[in-house]
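What you see is part of a larger complex, with each chain still in position.
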């Protein structure tokens, strides 16, 4: 069960109203690399987790991400607060309020007109948050790798936001949030390697030799060798004929059909057959 | 530039028409862990990649994933082929065709009625593929971690599909596809560690000591210690007062406003103020 | 800031593994009327709320809804737990595992194959949760009405789930969750009527007489009068000519254009003009 205290995990002091900056901050509120995605990623994993240690870890970090959602959402609310009252009360002329939605090229009109200055679960382009941002599949060695990657991505998006932010209070709070992603990434790394073995993931072994084969499908200038396709790590297949098909078969897709199915598909094929010999007049000629 | 050969990377031999199984296969065609997501993940990364070796790697694997999309899509088409003709030509009674959409509890009606038995970019539940499944952000140490995790997830979904598949030809092709994820994961691991350093990602350092602090936000029975929150790796903070706020400040969110903004927001607050003292009659009482 | 205790707000005792029932429960986990939508609805409102009493109320209920998300998610996890191990470990034959995904017509294949039995933020049909389910707009008298309606809807979806659930432990927990929606609805009703006046919402008055006019646009058998369109409450307009246009004008849409714009649009109109006099041969005739 959750509890809440009205104090934030990190204080938020905003120097001046800036809806354009608020809009950018939405990337980490309702964007794909943002805090709701993080919180829900770990929380949903936790609920089905069988290992007590990982369950505790996932709940700890999920809960903290909810607190981060609160911090970044409070930044959005504070950056919009001045403009919010002016639009709601119409204390300015229409032309001035119209400019405030686009001023200096900012892109805050969705937040202001649709959401009244409140933080919404969209990214800075207005895309609705959706659960496709969460890639958990209920297998711990996969989900921990996904979590490691997600923390790394969130760290970088915070870094970019810091790079474009001038307001010192906002910058500091963003720096704190960015830092916590580093700590979380480390925890997830430890938890992944506390499972042994963890590579390859799952139970079913690969089909040799394809688990150590590298297929050079993109050729021409720029072909490069490195540890990722080196002979010491991989069988390097570059002759295109060897790909067609790698089972040594004919590379065709075939299906067995019952007589009734065969008859039905033949009727369909016949009815919609193309006549390649003719050069029919078409809509294109009619339209030229 | 791409080229194509009509032979598949792996031959597909389907033993009998099975639209229910075809529907499950859509997970790896148009699902979040499927081959389109994989191909587009690596392809879009490749286009903006500055490092020639990684660009080649990403193009090699992106191209192979397109060939895998073709293999799994061909499996779907072959599993549906018998039913497709029967529905299109109405060679059976309506009641029989209706049953074929749901028979044995299968869930193939979307594929059959809407898509005519063709492979569609949906998952097995009918959810449209969307680009939110791709989490690339244009930073190589993050994107490689995302790719490692994605390959791990795809391996497991193939494993699950293999576990529920009886058709030997389908099983074999799935096994090949599953195996290639292992090889790709290894390549991406090698490419990640060919960048030094790669942790923490990006350029901006964390704010000490929060990059090595673990916050025990979920407490009560089940609290567990492990390497992911051990004292040797982290400062372990469990007293809730220390979280409020971790900057040592008041934990409030505040914003500086101009006088005009102050006046406007005060007018808004006043106009919409709640009166907590009264116990007003409400719609609920009216409705009881 | 949030804290968490590993005990649930309500104990969950599941009598037997039932992935089909688990799938239905997803309606209140990741569905439009579910607990994530509720929690995020109130939480995002709270962050921008100016009134201290409402802010406290919104945070109290948002936090409780997160705990409900945990309860319903735990129900999903427990109902899937038996099947999860069997699929992951392949302890059954493929044909048997295939049947378990569809047995008795259940629709659990997405949860099992894609999510490994974990609770996912989808509804029972597999539709990804999206933030369009949240209708908050940052105006308290609107948002409270939205909240009242949302609690009413959630109450009913729980009622339907209870009606189809046989497992006594699940039924009891659902009953608790359903009951809390009643209490929350009442709180929101009280908070709405603590704002005076609250109807019509906002600041701008309507344009008389259209704020008390009822337009009888659907006519014919079935036309009914009631308090919602009675003469004591409304001017009832039934003559269709009076709707065209209600401003008394010509009902046209016109725009003033600069000479350059006029010339450009005329060129466009001319280039794409239709010739109604002719009876051209078309693709349809070609194709017959």
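First chain written, first letter: the chains are A, B and C, and each begins at residue 1.
Note that a contact is a pair of C-beta atoms (placed from the backbone, for glycine too) under 8 Å apart; a residue touches a chain by one contact, two chains touch by 3 or more.
For clarity, every value in this text was computed on a predicted model and none was experimentally measured.
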item: Copy count for the complete homomeric assembly [3 present here]; value: 6
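Heads up, the rule we're going with is that only the chains that are shown with their structure count from here on.
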item: Between chain C and chain A, distance of the C-alpha-averaged centres to the nearest whole Å; value: 24
item: Inter-chain centre distance, chain A versus chain B - centres from mean C-alpha coordinates, in Å; value: 7
item: Residues within chain A bordering two or more other chains; value: 5-9, 56, 59-60, 62-64, 67, 74, 77, 81, 84, 88-89, 130, 132, 137, 139, 203-204
item: Contact footprint of chain A on chain C as seen in their complex; value: 1-9, 30, 36, 40, 43-45, 47-48, 56, 59-60, 62-64, 66-67, 69-70, 73-74, 76-77, 80-81, 84, 88-90, 114-122, 128-132, 134, 136-139, 203-204, 280-283, 286
item: Footprint of chain B on chain C - complex, ascending; value: 1-7, 50-51, 53-54, 87-88, 90, 94-95, 97-99, 101-107, 109-110, 112-114, 116, 122, 125-128, 139-141, 148, 185-186, 189-196, 203
item: Partner chain C, residues of chain B touching it in the complex; value: 20-21, 23-24, 27, 31-33, 102, 104-107, 123-127, 156-157, 160-161, 163-166, 171, 217-223, 240, 243-245, 251, 265, 268-269, 271-276, 278-284
